[in-house]
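Shown here: the complex without one of its protein chains, the others still in place.
Letters A and B mark the chains in the order given here, with residues in each chain numbered from 1 onward.
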Amino acid sequence: MARLNQKFIGAVAAAVLVAGGAHSADVEVLHWWTSGGEAAALNVLKQDLEDQGIGWNDMPVAGGGGEQAMTVLRARVTAGNAPTAVQMLGFDILDWAAQGALANLNDVAEQEGWDAVVPTALQAFAKHDGKWISAPVNVHSTNWVWANKALLDSHGISAPDSWEEFTAAVEKLAAAGVTPIAFGGQPWQEATAFDAVVMSTGGPSFYKSAFIDLNENALGSETMKEAFDRMAFIRAHVDDNFSGRDWNLATAMVINGEAAFQMMGDWAKGEFLNAGKNPGSDFLCFRFPGTAGQVTFNADQFAMFDQGGTVSAEQAALASAILSPSFQSAFNVVKGSVPARTDVSDADFDACGKQGMKDLAAAASSGNLFGSMAHGHAAPAAVKNAVYDVVTAHFNGEYDSETAVEELVSAISIAQ
Amino acid sequence: MAAATQDMVVRTGAVTRTLIYVVLLLFALFYLLPLVVMLVNSVKPLAEITGGNMIAFPDVWTLEPWRKAWSEAQVGVQATGLKPYFWNSIKMVVPAVTISTILGALNGYVLTKWRFRGDTVLFGLMLFACFIPFQIVLIPMARVLGIFGLAGTTWGLVVVHVVYGIGFTTLYYRNYYAAFPSELVRAAQIDGASFFQIFWRILLPSSGPITVVSIIWQFTNIWNDFLFGASFADFSSQPMTVALNNLVQSSTGVKEYNVHFAGAILAALPTLLVYIVAGRYFVRGLMAGSVKG
Partner (left out) sequence: MTITAKLTMRDRLQVWLPKLVLSPSLALTLVFVYGFILFTAYLSFTDSRILPSYGWVGWENYVKLFSLRHWEVAVTNMAVFAVLYMAICTAIGLMLAILLDQKIRGEGILRPIYLYPMALSFIVSGTAWKWMLDPGIGLENTMHALGWVNFQFDWIKNRDFAIYTVVLAAVWQTSGFVMAMFLAGLRGIDNDILKAAQIDGASNWNLYRRICIPLLRPAFLSAFVILAHLAIKTYDLVIALTGGGPGRATELPATFMYSYTFTRNQMGIGAASATIMLMTIAAIMIPYLYSELRERR
């Protein structure tokens, strides 16, 4: 924690006392981290601020991976009553920055050297017009596969490295009467798998051209059709009952040995740990076959809302607390994600966590770190949802891969 | 208004009666099933739910989920349970129900006993307002609340619920008062009773049944509202439904289904109680209101 900040806060606190009431030295934080582990992790931040004499007014609104909170935010900003800090993802941050609603955190960032420790791919979502506007909390990577080790061992299967190995393993399991893939049929989960499949099918440059540059040739290409065909393969190897299933119930299938693999982000780890399973011996985590060198990510951040021109002292304190190595470590150990800065010690993390940090650092330095389309870090919300529409319709058998490619091109052009 | 104990006019045979009972009981089963599922799972340990049949009765009975949901479940940064939000809901529901009911009663009174040119059109306008989908009013309403400094306050929520509730309360009272003999009102007028005196002394004393209907309807709708509660409250005024939603909808964490169900029943208890306690008056109130339109 920077010392100057403390002084700064002291001065402001005094000014506030003169103005009558310590109330304005509170931060109101809108977020959707309401489950036990997440909220407990956030409590670390709250304590940190309270030690500095800053009160924390909690405004949790859960639902739809933050969708509900974004609606509430819209109402709050329209009413002229924006919260101090808001948990946000990817393009939402940039959209709000474009509206001129966010505060400029450059002073704090400069002082604490954020530019040097936060990966560039992540900075793209934390900076707008050269100004830091939000404080990244973590990096989730979404191209993981989780597997039940005992089940794989009993069928003589090791973690597959390529799509071909994966299909062989899946078919072997299916032939043995085991459900190969645990799957939750909700649009965002289907799209999460699609991210990894596209990355694996076309490689990183194709992923970038299709999902980040939204190049129509890439979107309408044979490679994209091949990706949809691979989704159809996955669809053919899930159980009959996948539709609408919550992701954590799919994870439970892997935990209980009812299914072998699940494609899901790193937050699935918490379910395994909570069930008393150990990474490496009870369950395996590995990158989606064919994406070992790449990381697709989504990052939670706290965007700071403009409070009348300047960054308030509480906001500065909050931002610097969020990016402090101690909080980054404490929070991410619990959450299953990895720190948003690459210089945090991995001592407290488990095997999967250490692996994740190593992968992130490697991907960041080799230019293999890409925003996840499914989680709003590749393209704006309208495009993301257009992709959802097509992927979910195709996955649920509404049309074949050929039509899906055509629909993808047209849906994305309408959304832009 | 006929009494509930009406003479049996329609006669039925023994076979038919048995059949009637069977049908009625089957429907009772249908209506009860979801509640049973919730109750059964709210007294089960979590491992039994995720590891086994979700509809079976528990092997081990426990009240722990209930205690947890009420006082220590994580609904935000602090593990407060639903308890503090309960009070927020009460503070919002009581004034909102009271005000919208009073306005509805007065409107119904004017629209039936002090009719003027175009009153039906005005009633039609208010009735049509019941059909507005709430999602479209969020943004403009937020702006208006902001202008009046009501954003993020309990009173702001009260205003919103009153505005979108008067259509219904007016409908109920108008239909009810339409059946009330106008001669009594006219007689009182000739005796020189004023507008409010007539309302107070003549209509209000016999408005019990429809008031029950109006209160039940408004109480249930406002208590169960999530969209407005989430959008127009701030950290200090979030109602119970928002807290329940936070409990149930956590995105990337472990889902404690047993606590969720216990919390859901807790959040629904006030409305359930209202329906069960006032249910018999409810039918009576509807009876008076809906028949002689």
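Everything below uses one rule, namely that a residue touches a chain if its C-beta (ideal position, glycine included) is under 8 Å from a C-beta of that chain, and two chains touch if they have at least 3 such contacts.
Being a predicted model, the structure only gives us computed values, none of them experimental.
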* To do: Quick one: say which of B:101, B:153, B:175 or B:238 touches the chain that got left out.
  => B:175
* Asked: Looking at B:23, B:47 or B:63, which residue reaches the missing chain?
  -> B:23
* To do: Could you list which residues of subunit B touch the chain missing from the display?
  => 1-2, 4, 6-12, 17, 20-21, 23-24, 27-28, 30-35, 37-38, 53-55, 103, 106-107, 109-111, 114-116, 120, 122-141, 144, 162-164, 166-167, 170-171, 175, 178, 186, 189, 194-196, 220, 224, 226, 241, 244-245, 248, 257, 260-261, 264-265, 267-268, 271-272, 274-276, 279-280, 282-293
* Asked: Going by the touch rule given at the top, which residues of subunit A touch the chain that is not shown?
  -> 64, 67, 70-71, 74, 77-78, 95-96, 99, 185-187, 239-245, 380-382, 385, 389, 392-393, 395-398, 407, 414-415
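By our rule, only the chains that are shown with their structure count from here on.
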* **For the subunit A and subunit B complex, residues of the former touching the latter** => 28-29, 32-40, 42-43, 46, 56-66, 68, 71-72, 74-76, 78-81, 83, 246, 248-249, 252, 256, 265, 267, 270-271, 274, 335-336
* Asked: In the complex formed with subunit A, which residues of subunit B make contact?
  -> 50-51, 74-79, 138-139, 141-143, 145-146, 151-152, 230-232, 234-236, 238, 242, 245-256
